[in-house]
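With one protein chain held back, the other chains of the complex are shown just where they sit.
Chains: A and B, in written order; residue numbering restarts at 1 for each.
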Amino acid sequence: MADPGLSVSTLIQFLDLFGTAAFAATGAFKAVEHKSDIVGIIILATITGVAGGVLRDVIFGRIPPVAIANPFYVIITIGMAVAIFFLYRSFKHYEGLILKFDAVGLGVFTIIGASFAYSVFGMNFLAMAFAGIVTAIGGGILRDVFVNEVPIVFVKELYASASFAGVVVFFGMLAAGVDVNVAAIPCIALVTGLRMFAMKYNWNLPRPRV
Amino acid sequence: MADPGLSVSTLIQFLDLFGTAAFAATGAFKAVEHKSDIVGIIILATITGVAGGVLRDVIFGRIPPVAIANPFYVIITIGMAVAIFFLYRSFKHYEGLILKFDAVGLGVFTIIGASFAYSVFGMNFLAMAFAGIVTAIGGGILRDVFVNEVPIVFVKELYASASFAGVVVFFGMLAAGVDVNVAAIPCIALVTGLRMFAMKYNWNLPRPRV
Partner (left out) sequence: MADPGLSVSTLIQFLDLFGTAAFAATGAFKAVEHKSDIVGIIILATITGVAGGVLRDVIFGRIPPVAIANPFYVIITIGMAVAIFFLYRSFKHYEGLILKFDAVGLGVFTIIGASFAYSVFGMNFLAMAFAGIVTAIGGGILRDVFVNEVPIVFVKELYASASFAGVVVFFGMLAAGVDVNVAAIPCIALVTGLRMFAMKYNWNLPRPRV
């Protein structure tokens, strides 16, 4: 779930669409696999697609949240849920592709969240990291918790880490005087690329020895 | 958890009381079954009874939430928790009756949530559906997640679906010019009836073939 915090270019809006749909698809898959009915599938798809952005907006005081003010997001998540309800096998067959879109969502949500905090607080790294990461991982955490799994962000290859890396570079570029709309694109690409490579090559950050 | 978003009639306030108490009872049962102490039982009963409404109010910007501004709700949830602590077997014996009251709660919370969104946004179907369903199912989702179960809404007979059906008919009646207070009663009855029949006859919406 993202929002026009920055004067979003058409490209970012397009990527945002992809991201919301991909997040919703991962939620719909989980719901189907837990034998939800159609309404349960719609709810879990919608939570996965928009909860990160809603959480960010509620914490930072933008009421109503973008995902409620703009019906576009929920229409996408419902559409994706209904499509997967009817065509689960076909969509599941393309799960690899959907996980690539999910990586796009991770990138675009991160940068839209971070740039929203930037528009409110200026150059405050912690606020930007907080907003970027909450936007990017909030929906996925709730999706996993609601089907009784440990959230992917705590156990999988570079996920929140990719999001965090994107915020660091984004902050650095803004600090160096790069325009926010210019900085957004390579940072989205960085997060998305990191996540895709992490999935492909099973990259992990070090874990502590226990 | 509900609130006087519409100029609530005495009847709706009475149903709201039943609903909050019934939701709290389902939370108290879960806590007892997980061997909580009295304070744990009070907390889970209160979360189940009021979290949906608090979540709705936080998302839609009504601060403080009704359930905090008006002590009535929390007094009910605490009272129910204490009663079930002392009289678990007796209450459990009437669990069937309590699930009927829970169905009343589902109906009244749905319509109070939807009419709150209507009072803020006017005829916006998505906002009404969002607010109605969040109010109706938020507490139950948290109850189940907190005792490490997959929420009933994702796995059981018509639950969120009954709530959704109520919003659709409510929206249709308002669109047709029916007064909000007049429309509320039959829509609450619809949700409650659907849920009761679904429990009795084990109705389910279709699930996708996996």
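The rule is simple: a contact is a pair of C-beta atoms (placed from the backbone, for glycine too) under 8 Å apart; a residue touches a chain by one contact, two chains touch by 3 or more.
In this text, all values refer to a predicted model and were calculated from it rather than measured experimentally.
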Full-complex contact with the absent chain, from A:11, A:75, A:97 or A:126: A:126
Of B:20, B:36, B:163 or B:192, the one touching the omitted chain in the full complex: B:36
Chain A, residues in touch with the chain not shown (by the definition above): 58-61, 121, 124, 126-127, 130, 133, 137, 141, 145, 148-151, 153-155, 158, 160-161, 164, 204-210
Footprint left on chain B by the chain that the document does not show: 31-41, 43-44, 54, 58, 63-65, 68, 71, 74-75, 84-86, 88-89, 145-148
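Note that only the chains that are shown with their structure count from here on.
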Rounded Å distance between chain A and chain B, as computed from the means of their C-alpha atoms: 29
